[in-house]
Each structure stands twice: as structure tokens, then as C-alpha cells.
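Taking it in order: structure first as C-alpha cells, then the write-up.
With one protein chain removed, the remaining protein chains of the complex are shown where they sit.
What follows is subunit A.
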């Protein structure tokens, strides 16, 4: 096959020179990589403003003189650290939102202690989230806010909103959520095939596991993710070696690697309820998820919803997040399908150019 563009001798020499240069850099930087400490993470100044054991509420310091009226509370998934939203300057969703005038809070989690193994769904959606909202009101003077969540943090935000919305909702937490912003949020757990197989009701003894362990170690959850994509770690290392000459790539790899390695344990009771009520009973979709004696009806959610899904998400598919667009009572619902995978929605450099401006467009006019 004639290409018509046979490389010249100079071209070949240049490419050989470049590859030799990269090979040398790979070896030097590879050694640096192996001996380096933990990669620093976090771009923006933040302050702890509330704490209840495992629950830690941070406020990121606003960076502009005039901000939107409504605060934004982002709920981290209980099994992951919240610095994924604020990895590094230029690769931080929090930095982007602060620069565009949002008052950003993050409900993050410390590893639960053994005396917190009894914490269940009700503690998360009926205590930690409402207590954070009350503290935000003390600080900002605003009763209403935008509630956001990523992955299981999004599920908790959805359950909270379902329990505390509508004319029948009572108490201090009632009808505070003015907008719901959800990233890769599982709702229809029946569509999560691999997790269904992994936690097959006929064979998976969740009660024994919780009773034996108390707090569920992260290795257990990481095992399920590795089963879903067994080649990812090895392929990731191969890509790392190929790009070892590229400082940006290595820095980004180390940040994500640190985040994945720092997966958190979760309280046993929370894990038990997640498996039984969400994974096995698919309670949100079947309209029978009971939390502290009340049913969380998706149809009770009437506030505006922005449902963001990753096109190549191997954890939460479009079908898994789909009921947010069909079963909720809101008439103002939008869905964005963004290129990339599960994590790149909230931390990928491409999201900065493509996705986050769309979020700003949607949220800005609903935050006044």
C-alpha cells in the first residue's frame, strides 16, 4: 500500500532521537516515581465547619466578591474521599465552581470507627445531611440550597430529597433542597449486572459478613470493581510506563492512584442496607425504600434535577441513573451524557472544557 508520504531520513532521525530521549526520561522518572511519596492533592482553601464522627462538613473559601444566593452542598460517596472534587489547580471542579461564584460546601467522610458500625442509611440521609444543611444556614443565612452528590453520594442526596420534599414533609429539613445536581448516581440497582452477580442474594451472606467484620473494609468493595474491569490496573501501569516522560500524565496518574488506594471502609449497617434495600429489593425503583419508618418516594421530588451520566461509565450506566428522568415528580429535569468514564465527570481535565460549563449554565440561573 503506497502512502505517498514515506518519511524522510531527517524525519526518521528526529523520531529516533525523540524516542531515545523519552526512553531515557522514562528510566529516570520511573525511578523518581518509585521513590516518590504521596502525591499532593487539593487546590482550594477549605475549612472544617461541622463534625459528627465520620461526617465532616467543609466550606471552601469563596474566591470572588459576589456569589450566588444559594449555597451548594456536595455529598461525597461514603466509600470515597471528597478530594476527588478538588484534585489540583486546573483540574478541580471546586475551583471551577468557586471562580464562577458558587458557595461550595462538601460533606465528606472520615473512616468510620468500630463504634460507628451501627450507622445506617437513616443516619446519612436523616441526620448527617440535615445537620450539615442546618450548619450551612447558620453560616450563610440561607435556608434553601442546591444539593449535589456523586455516585452513592448522589443516591443519598436523592433519598434525602425524596424523604423531605412535598407538602407532607415536616421538620427543619423539609423542602430545603431547591435544586438537585447528580453525577453518576445509581438509582435502578437491578441494572447493575456485575454488582448483582457479586452480591447474589442466593449466595451472598451479608448478615454474616456484617456481624463478623462490623466495619466493611475497602478491599471488599475494590474486589468488586476489579472484577468489573480486571485489566484496568495492568493496562494503567502500561500506559503509565509509555507516558512516564510526561510529567502531567504522571502527576494525574498519581493523584487518581492515591484516590483509588484511599477507598474508605463503610459502616456495616450501611453496607447491609445498601445490599438488602437497594441492591436486592431495588427499593427506590419499586417505591418501597423504607428509611426510619418512612418510604422514600421518588415521585415526591419536584425540584429541578440535573442528571449527569458518563458515556463510558462501567459502574453506573445510563439505565442505572435513568429513573431520575422518569420516576421523579419534577417537571424541570435535564440529562447530560458526557464523554469519559465514572471518575472523569468530576475530575477529568476534559470535563473542565466540556461538562462543567454546562453545569454552570444550568445552575447559575437556578441559584439566584
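The definition used in the following text is that contacts are C-beta pairs under 8 Å (C-beta built on N, C-alpha and C of every residue); 3 or more make two chains touch, one makes a residue touch a chain; residues count from 1.
The rule we apply is simple: contacts and distances are computed from a predicted model.
The listed choices are "Sulfurtransferase complex subunit TusB", "Poly(3-hydroxyalkanoate) polymerase subunit PhaE", "Membrane protein" or "NADH-quinone oxidoreductase subunit J"; the UniProt protein name belonging to the chain that is not shown reads "Poly(3-hydroxyalkanoate) polymerase subunit PhaE". When the missing chain is restored to the complex, the residue among A:17, A:239 or A:288 that touches it is A:239. Note on the undisplayed chain: of the listed residues A:19, A:32, A:248 or A:334, the one touching it is A:19. Contact residues of subunit A toward the unshown chain are 1, 3-7, 11, 15, 19, 22, 48-51, 53, 56, 62, 64-69, 101, 103, 110-111, 113-115, 140, 142, 193-194, 197-198, 200, 202-205, 208-209, 212-213, 220, 227-232, 234-235, 238-239, 242, 314, 361, 364-365, 367-368.
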